[in-house]
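Removed from the display is one protein chain of the complex; every other protein chain stays in position.
This part shows chain A:
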Amino acid sequence: MTVVEERPAPPAAPPPRRPNRLWALLRNSWRQLTSMRTALVLLFLLAVAAIPGSIFPQRAVDSQRVTEYYAAHPKLAPVLERLGGFEVYASPWFASIYLLLFTSLIGCVIPRLLDHIRSLRLAPPDAPKRLDRLPQSAPAVESSKTPAELAAMLRKRRFRVKLREHDDGSVTVSAEKGHLKETGNLIFHFALLAVLIGVGFGHWYGWHGNRILVAGADQGFCNSLAQYDDSTLGPRVTAADLPNFCLTLNNFEASYQPDTGQPKGFEATVGVTEDDGPVQTRDFTVNDPLRLHHANVHLIGHGYAVTVRYTDRYGESQTKTVPFLPVDGMFTSEGVAQFPDVNIDPKTNKRDATLQMGFEGRYLPTVGTGATSTYPAENAPALFLTAYRGDLGLDVGTPGSVYSLDQGQIETGDLKNISGERPHELKVGETWTLDDGSKLEFVGTRPYATLAIRYDPTQSLILVGAVLGLIGLMLSLGGHRRRVWFRALPASPDSSGGTLLAAGGLPRTDYPGFTDEFASLVKAAEEGNP
């Protein structure tokens, strides 16, 4: 993928045998694919193909926003869906670009690796006949240094050196330096391959899930698929592979700026049981996840869960704690409490689907003058609810949101608003008596933490790959391959053992500093000048 360096022409190719057109086509396509021009085009395509992922919501990033996009653009969304617009980075066209690019990369770096190994083992080539034709050269001067001393001087400067004696009595010193540039370049490209493979394996063997964990021992969570709000397992992971641990949120602290309500800090305290061991108490927060064996627990959000007690017309009561989702930075939160199994006549013991209860509304941690909260902490909390009676539509079996009532049931009239247009306000401890004598009590709230639980087995490997790649990149960009030759001729017989030294230098990459380096080498070589 980089410079094809000039090297001695390979021995003349054997005369072509019977041309095989298919073979020729394959060979030419392969050459085309591994050419620099193709690689550049593929790089450019990769950059262009990545753009849609920043424009359209991505399901892997935020599936909620994809749903919103569907609602906002009902015509365009299905088309985009078919084109992979919501899963750009998993789409076949994106994959085809990077797989082609990496194939091109392999086709380029493997031959280069072999070449490089060969050139590492080769001695620097002999000096050209006319040193003065090289980009850098110095005319012959007398010097008292012997070729062996020259070689030692060059070796000290970390050149690879080869001495050659010739029939005409001259000795050439060939020196070469800067193989690290190509080494670094190869390391960089192989590290990229390693990262790609690591990402692939991480995708296969990793898993993740999200879960809202409400404070309290009765609200604990154990790591099994059924207990997640949503989860994704890699193709090579089964539910049985998940590590065994349980969490209970013992405490959640959030602090805010007194004037603006901007968050200052969070702290979650959990009780952890791993592999049925003893309970440990651990703290974690944003930027400082809870690291368990083969799982990391990240704090990605928080909110309030509302506890309400509904006492039905027959005097039976049920208590529910339901998380309300914050809709703004001041934690105005929306949610619903549903009671499908209430108002059961104790005489018949039969459930009446028209008497199920649902309460939908908002929770404001600090009530101001408007319909939204004015501060994220619970300074003046209140619950604003609308009561619905009828069929909640939960028995149909289609999964719906647990944060709002089934709008379809309300539209068909199966679920009726029985409390009027204005939501009823409840303070903590207050009880609301409904038209049929049943009661709803606002018991209180508990904090909850939104947790992202993930495991990616290859991420440390990827980090190692990335760091190696960076090192290779720096070597590759900072290094310079260059060759220097000295030719020593025996000086005239009357002088005392001195030599006539001529020098030449060839930078093999663009290297403006070579002039200075060459000059200093020549100076060092001539130091013994009589």
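Everything that follows uses one rule, which is that contacts are C-beta pairs under 8 Å (C-beta built on N, C-alpha and C of every residue); 3 or more make two chains touch, one makes a residue touch a chain; residues count from 1.
Note that contacts and distances are computed from a predicted model.
Missing from the rendering is one chain, named in UniProt as "C-type cytochrome biogenesis protein CcsB" (options: "ATP-binding cassette domain-containing protein", "Sugar ABC transporter permease", "Bifunctional protein PyrR" or "C-type cytochrome biogenesis protein CcsB"). Touching the chain that is not shown, out of A:44, A:93 or A:204: A:44 (per the contact rule at the top). The missing chain, though absent from the display, is touched by one residue of A:113, A:163, A:466 or A:519; that residue is A:466. Contact with the chain not shown here comes from a single listed residue; of A:250, A:285 or A:317, that residue is A:285.
Of the options A:279, A:402 or A:474, the residue whose C-beta touches the omitted chain is A:474.
Interface residues of chain A facing the missing partner chain: 1-3, 36-37, 39-40, 43-44, 46-47, 50-51, 53-55, 58, 60-61, 88-89, 208, 257, 260, 262-266, 285-289, 296, 298, 300, 329, 452-454, 456, 459, 462-463, 466-467, 469-470, 473-474, 477, 509-510, 512.
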